[in-house]
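Starting off with a structure, shown below.
Note that one protein chain of the assembly has been removed; the remaining protein chains are unaltered in position.
So that you can tell them apart, the chains are marked A, B and C in the order they are listed, and the count of residues begins at 1 in each.
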Amino acid sequence: MVGLRYAQLLDRHPWFRVTFLAGSERTRGQTYQQATGGEAPASLAALPIHGLDALQPALERCELVFSCIGDRETAHSAEEKYATAGLAVVSNTAAHRGCPTVPVVIPEINASHLDVLPQQKWKAPLIAKPNCSLQSYLLPLATIHKSHRLKHAIITTMQAVSGAGRTGVGSVAILDNLIPFISREEEKNQTEPLKILGTVTKEGIRPASDIELSAHCNRISVLDGHIACVSVAFESNPSEEEILAAWSQCEGLALPSAPKRPILYRPEPDRPQPRLDRDASGGMSVTCGRLRPCPVLQWRFVGLSHNMIRGAAGGGILNAELLVTSHHWYGTQPPSR
Amino acid sequence: MVGLRYAQLLDRHPWFRVTFLAGSERTRGQTYQQATGGEAPASLAALPIHGLDALQPALERCELVFSCIGDRETAHSAEEKYATAGLAVVSNTAAHRGCPTVPVVIPEINASHLDVLPQQKWKAPLIAKPNCSLQSYLLPLATIHKSHRLKHAIITTMQAVSGAGRTGVGSVAILDNLIPFISREEEKNQTEPLKILGTVTKEGIRPASDIELSAHCNRISVLDGHIACVSVAFESNPSEEEILAAWSQCEGLALPSAPKRPILYRPEPDRPQPRLDRDASGGMSVTCGRLRPCPVLQWRFVGLSHNMIRGAAGGGILNAELLVTSHHWYGTQPPSR
Amino acid sequence: MVGLRYAQLLDRHPWFRVTFLAGSERTRGQTYQQATGGEAPASLAALPIHGLDALQPALERCELVFSCIGDRETAHSAEEKYATAGLAVVSNTAAHRGCPTVPVVIPEINASHLDVLPQQKWKAPLIAKPNCSLQSYLLPLATIHKSHRLKHAIITTMQAVSGAGRTGVGSVAILDNLIPFISREEEKNQTEPLKILGTVTKEGIRPASDIELSAHCNRISVLDGHIACVSVAFESNPSEEEILAAWSQCEGLALPSAPKRPILYRPEPDRPQPRLDRDASGGMSVTCGRLRPCPVLQWRFVGLSHNMIRGAAGGGILNAELLVTSHHWYGTQPPSR
Partner (left out) sequence: MVGLRYAQLLDRHPWFRVTFLAGSERTRGQTYQQATGGEAPASLAALPIHGLDALQPALERCELVFSCIGDRETAHSAEEKYATAGLAVVSNTAAHRGCPTVPVVIPEINASHLDVLPQQKWKAPLIAKPNCSLQSYLLPLATIHKSHRLKHAIITTMQAVSGAGRTGVGSVAILDNLIPFISREEEKNQTEPLKILGTVTKEGIRPASDIELSAHCNRISVLDGHIACVSVAFESNPSEEEILAAWSQCEGLALPSAPKRPILYRPEPDRPQPRLDRDASGGMSVTCGRLRPCPVLQWRFVGLSHNMIRGAAGGGILNAELLVTSHHWYGTQPPSR
C-alpha cells in the first residue's frame, strides 16, 4: 500500500521520475500493473518489477531509492547494499533508524541532521523517516520545544488500520472493536522523537536527554489518519497564546511536497477528526485542536496526521526533496528549477 | 436503551419486580411493548407507561425507583419529587451527583458512603451512580489507592456509541472516524472520582483532595464497552506484584448482581478488547490488561467495562441491592432471603 | 448534507452563482457558516439564511432555485410558490415527481422530457430528479432499452447511510448490521424508472408500460455510494458484446457537470466497490461490473453511483444545466459561453 502511494505521488512529481522497481519474490517478473491488481498509475503500469538483488540495472537507471520494504531484515541488507553501491536511500523502514549516523528526519524539525551524513560509511547517503504515529504530535511539540524545552509527555495514539498494511488487521479483529496494542509501536514513540530532537556530534546523532515520553498505542476502526491525545509539560510553561502563535507561525519549507502551513489548528471543540481532517494540505499538514490545560501536566491537545501520506510516502518524498537540495547530495546535480 | 437494559436485567432479578413505568410525553399512554418497538421482555410488555407526574400510582405500586431520565432538568425535579414523596431513588443521571448528601456509589469502592443518607432532606434515600466512563478504570485505581494513595492519573477513554443513546451518534459522523470530544465527559471524569474516593463528614461527602486527574474522552466506532488507557502515580509506588495481587484479591460483594471477581486481568499483550471482554461476568466485571511501567508517571494499564451494564443498568441495580441491604433503607423491610 | 454538497459544487461552477439561501426555521437568520458548523465554502460563508416564505428577496436575487427540502409537504408548497412566482425550480425532492407535467430527468436518458414543460401551469419551469438509488442502474438499463426494450428487472440495492441524511441512520442501528428496509424506497424504484422511460403526450408524461420492476432496498454500513445487483430481461435478448458496446459508447453531454463517459465498466471480478469507484468522474459516472448471464432472467450486473453527487447535488446541477441550455428556459437568457 505504501509503495502504491509512492507511485501515485511520484507520478506527478516535478523533480522525480520512477525508472525502476524492485520487490519481493512474490512480484518479481510481474509488471507493476499486475502486481497492483490494476491500481498502478498509467505511466508506471508497464514497468517490470525486479528482484531486490538486481543491483546493476538499478545503478544504471536511478540515483535515489525509496525503500518501503516490509521485512526488517530484508530492508536492512537491501538498504545497505544500495547505499554502498552509490544509490542514495530514503527509507520508510525502521531498519536503520537506530544507527547514529542515519538521520531520522521530519524536515520542518531537524533538516540540520543531514550534517551527520559525512560520517556515514556508505558511498551514497541513507536517511530515514520516523514511525508514522509520531507525525501526529511531534511537529507540534517540537515547535514549542525550541523556546520552552520539552520535559515530558504522555501520548495515547489511535491509529488507522492502513498503518498495518493491506492484510495487517483483519476485519473480524477490528469491526465493533479496538485493539490496545501495536507491536513495538510504543517503543518507537518513546525513542525516535528523542533522536529527532537530538544534536549532531562527532559520534553521530546524540538523542535529546532529559525528556521522558510515555505512549499508549491503539488500533481503531478507521481507514486512514493517526490521531493522538497528548498531555505535555515543558521546562518553562508556555501560555496558550504562545503555543497557538508558534503553531500558526510554523512555516512551510520551499520544497514541492511541503505544506505551506505544516500545522493547522481547528478551533471547534470536536476537531480534529480523522475522516474530516486527514487530507488537509494533501495529507501533508498536521491538524491540531482542543488545546486546553492539563490538570496533571501543563497542556493537553489532540493531533492528527495522514499516516499514508505525511506518515509514509509523502513524508519520504519530502525527505528526498530535502536531501536533493542539500549540499550533502553527492553523486548527482541538484535538479535545475 | 438504558431503560430497556434495566427491563431485561430486572426481568429475572431475584429481589426486584417491575410494577410501574413512567416516561416522557412521547411514550405516555403506550404499553411498554409499543414504546420499545417490540423489544420489551414478555413480563413487562403489557405494562402501561405513565407520565412523570403520575406520583400517586407510583406510590401505590412501588417502593424504589430507577431513574434514567435523559434530560437533566427533568431528571432533577422528578428525582426530588419521588424521594420527597417517600420513594427511594437509584439514579443513573448526573442530576444529583454534585449534591454533597447524595452518594455517588460504586459498591465495591464506597459502600460506606451510604452513611451520608441520614443527612438527606427527603423522605426516602436518593443515591446515584457515576458516569459510565469512570467504571473502566476507577475500581482498579481505588483498589490500589487504599494502600498507596492515588496521586495523579492521565486517562484517555475510547467510548462506545451506545453511551450516547440510540440517536446520539449518527453513522455519518462516526463511520471511518473518531470524535475526540464528548460534551462534559472530561469534567465528570475529573471530579466524580474524587467524590467517590472522598469521606463522609457532617457537611456531606467531602471529595478527596491532593488527587489530580486529567481525562481525554473520545468516541469511537464500537457498539458497547468503554476502554481507558491510564498512566498513574501513587504516593508510595506499588510494585507490579502488589498491583496484580490487589486486583486479583478484590472480592465481590454478596449481592445478586455483584460479580465474584470485580477485576479481571488478562495477561495477553493485546487485551482487553471491547468486543472480546465487555461481557465478562455478565458485563459486571472490569477487565484490565497491559500493566507496565510508565516512563513519565509510575504505571500504565488498560481498563475496560461494559458501559450499558456495569456502566448503566447493571450498576444501578447493584446500587439498589446495596441500598436495600443496608441499614439505611427505611420505609420497607429488606428482602427475606 | 445535500445542501452543503450543492454549495461545494456550485462554488466553482462556471455558469451558476449562489446569491440567496433559504432554509428551515431552525437556521433562519443564521449565516451559512453558522448553519453548517463551519463547513460552508468561503464564498458563501457570510450569506444569510432566509425563511422559506421570503419570496421577494429570492425573486430579486435569483432566477433558478435548487430545492432539497427534507419535509415533503414543505417541499411541495415551497416549490409551487417559487415556480408560480417565476423562479425556475430544479428539485431533488419527491414532492412533484408524480405530477404528469413535471419531468423526472436523468439528462443522458430523457432530456427530451423537457418538451412537457409548456404544459406546466407555473410561470417558470419545475423539473425533478429521481430518487438517488435509481442512478446506480437505470442509465445502464436505459442504454440497452433503446434497442432491445426492457421487459423486467429484479434489483437489490445496498445503500449508503448518507442517503438518509446526517441523522437518518444512527450508529447504534447500523454498526455490525444491515437494515433490509428503507421507507418508500422500493416503491420509488418500481415507479420512477417507468416515468423516466415514458413518453411526452398531450396529457403530460405517460409512463412506460409493459415493464415490471421489483426492488429490494437495503441500508448498509457504507458512507457514500449506492450499489445495485440487477437481474434483467429484455424483449430481444442482447448479446454480451452488444451490452458492453452500448455502455462504452454511451456519450457524455456537452454540459459542464456531465461526465465524458457516463457509464464506466470495470472488468475485474470484484468491482465496482463503493469506496473505490464512487468518485469516478467526480462522482458523476455510473460504474458497472460483473456482467454475466442470469439463469432465471437474461443478464446480471452490478451498478454503482455516488448517491450524494450524481444521485443528489451533482445530478440536480446537471439538470439545471440542461434546463438552462434548452429552448424551454424562459425568463432569462442562456449563459453566454
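Assume a residue touches a chain if its C-beta (ideal position, glycine included) is under 8 Å from a C-beta of that chain, and two chains touch if they have at least 3 such contacts.
Here the structure is a predicted model, which means the values were calculated and not measured.
Peer 1: Could you list, sorted by label, every displayed chain in contact with the chain left out?
Peer 2: A, B, C
Peer 1: Looking at B:E108, B:D176 or B:E192, which makes contact with the chain not pictured?
Peer 2: Selected residue, touching the omitted chain: B:D176.
Peer 1: One chain isn't shown here. Among C:Q56, C:S147, C:T167 or C:S214, which residue touches it?
Peer 2: Candidates C:Q56, C:S147, C:T167 or C:S214; residue touching the omitted chain: C:S214.
Peer 1: With the full complex in mind, choose from A:G170, A:P267 or A:G282 the residue touching the hidden chain.
Peer 2: Looking across A:G170, A:P267 or A:G282, the contact with the absent chain belongs to A:G170.
Peer 1: Using the touch rule from the top, list residues of chain C that touch the missing partner.
Peer 2: 152-154, 156, 158, 175-181, 190, 212-214, 216, 218, 220-223, 227, 229, 231, 269-276, 289-290, 294-297, 300, 302
Peer 1: Given the full complex, what residues of chain B touch the hidden partner chain?
Peer 2: So the residues of chain B touching the missing chain come out as 37-38, 175-176, 268.
Peer 1: Name every residue on chain A in touch with the hidden partner chain.
Peer 2: So the residues of chain A touching the unseen chain are 1, 161-162, 165-176, 221-223.
Here, only the chains that are shown with their structure count from here on.
Peer 1: Taking all residue numbers used at the chain B/chain C interface, answer same if over half belong to both copies and different if under half do.
Peer 2: Shared-number fraction above one half, so same.
Peer 1: Can you check how far apart chain A and chain B are, centre to centre, with Cα atoms defining each centre and the answer in Å?
Peer 2: Result: the chain centres lie 42 Å from each other.
Peer 1: I need the residues of chain C touching at least two other chains; which ones are they?
Peer 2: 175-176, in rising order.
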